[in-house]
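Here the complex is missing a single protein chain, while all its other protein chains stay put.
For clarity, chains are labelled A and B in written order, and residue numbers in each chain start from 1.
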Amino acid sequence: MSEAHEARAEKKSGILAIALNLTVACIVSGVILAVAYFITHPVAVQKQKEADALALQTLVPAATSFVPVDGQDNMTVAKNGDTVVAYVVEEAPRGYESAVEMLVAVSSDGKVLNFSITSNKETPGLGTKASEPAFMDQFIGKTSEHLAVTKDPANKEDVQAITGATITSKAVTKGVKAAVDEVAAYTGGK
Amino acid sequence: MKNLWRIFSKGIISENPILVLALSLCPALAVTSSVITSLTMGLTVTFVISLNNIVVSLTRTFVNPKVRVPVYITSIATIVTLAILVLQAYAPQLYKALGNYLSLVVVFAIILARAESFASKNRVFPSFLDGFGMGCGFTLAMVTIGAIREFFGSGSLLGIRILGSWYNAPLLFVMAPGAFIVIGYLVAATKSLNKKREERQKEREAA
Partner (left out) sequence: MSSEESVLTVSASPHIKSGETVQKIMWNVNLALAPAAIFGMIWFGLPAVINIVVSIAAAVLTEYVIEKIRKVRVTVRDGSAFITGLLLAMCLPPTLPFYMTAFGAVIAVGVAKMTFGGLGYNIFNPAHIGRAALMVSWPALMTSWASRLPSPDAVTSATVLNVAKHEGYDAVISLFGSHTALYKALLLGTRNGSIGETSAILLLLGGVYLIARGYIKWQVPAVMIGTVGLLTWAFGGLMPSGSGGQLTGGMIFGGGGLFTGDPLFGMLSGGLIIGAFFMATDMVTIPITLKGQIIFAAGCGVITTLIRFVGGYPEGVCYSILLMNCLTPLIDRVTKPRIYGTGRKSYV
């Protein structure tokens, strides 16, 4: 503490003055933040909605409307008019670094239509390859029993693991499989 | 006038927050894998540090020295939250890329250090210049680190691929060890640069 500070500390160091000082600081800060939140929050919510809608639309381009499923908070039905095009399921399987957040579009007969990875924090250059078409295209059209990872290059039925990123490959496959199984359980139960 | 210039410019090289003072190394490691995130982080910190220095300088006669650190932190936290709210609403992609590190700006040592050692004792304009200069120095260092890491680690700059597909980028530069190595060599380079400048200054004074 400098001398100037100390001199001022001598002058007004009553506990009330100190408390008042901090209180005023907090009130001012609170007011500023409240105003800012009031202005920015609606914009942020709007942007988030747009981003979500865009993600769903890119995933299932054929659909015209998306309806959340009652009782399944991670599932959305993609419809074109009245026909169900796909069920979109949110999954977040545990990868190598953290959860891999993804959206999986499943047809009503339990086949993978498409999927996208919305947040991939895996190892750059290895796990991040899970977001590349070379890996993702393998899933399209697969049913639950072929959603397993293989390292055998001759096995064309299952999903080929990414070299050096077996854990991520398995995580993604697990997520897609979980989505397919959930849709099967849901449509089967109806 | 010359004095004001000196207040502003010292933060850029001779007292660069990252490369000389070695403060705020956490973001210098964590968010510098690409130029764009480095730049955003740099500008955010510049905004926070300049504004906070103004606030601290303006209130320096009211704030009781016994609670000055809590008050400074409240001020910094308010400004940072403001920045977060704005980024969240108007640049959600960047907000996502910077993640938790944005909230951590509150505890960046360099911001509190400038409030304590400069703004609390000086008038508003010099305080602003001091914060702005430090922010610029911080941004410069961040962008330099980011550019080196992105160029060698991804073969691109600002997200635009510069080296062709023949370039098989060593991931070392994108990962944390690469950041440590790059920062280490930049610190060494800055040190030798500052040393040479001092020598030149001495010669000039002697002559």
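Criterion: a residue touches a chain if its C-beta (ideal position, glycine included) is under 8 Å from a C-beta of that chain, and two chains touch if they have at least 3 such contacts.
Just so it is clear, the structure is predicted and the values come from calculations on it, not from any experiment.
Within the complete assembly, B:171 is the residue of B:73, B:124, B:157 or B:171 that touches the hidden chain.
For the options A:23, A:48, A:65 or A:163, the residue in contact with the chain missing from this view is A:163.
The residue touching the chain not shown here, chosen from B:13, B:157 or B:181, is B:181. For chain B, the residues in touch with the chain missing from this view are 168, 170-172, 175, 177-178, 181, 184.
Quick note on the criterion: only the chains that are shown with their structure count from here on.
For chain B in complex with chain A, the residues that touch the partner chain are 33, 62-68, 70-71, 74-75, 77-78, 81-82, 85-86, 88-90, 92, 96, 120-121, 153, 169, 171, 174-175.
Across the interface of their complex, chain B is touched by residues 1-2, 4-6, 8-9, 12-13, 17-18, 21-22, 25-26, 29, 32-33, 36-37, 40-41, 43-44, 47-48, 51, 119, 123-125 of chain A.
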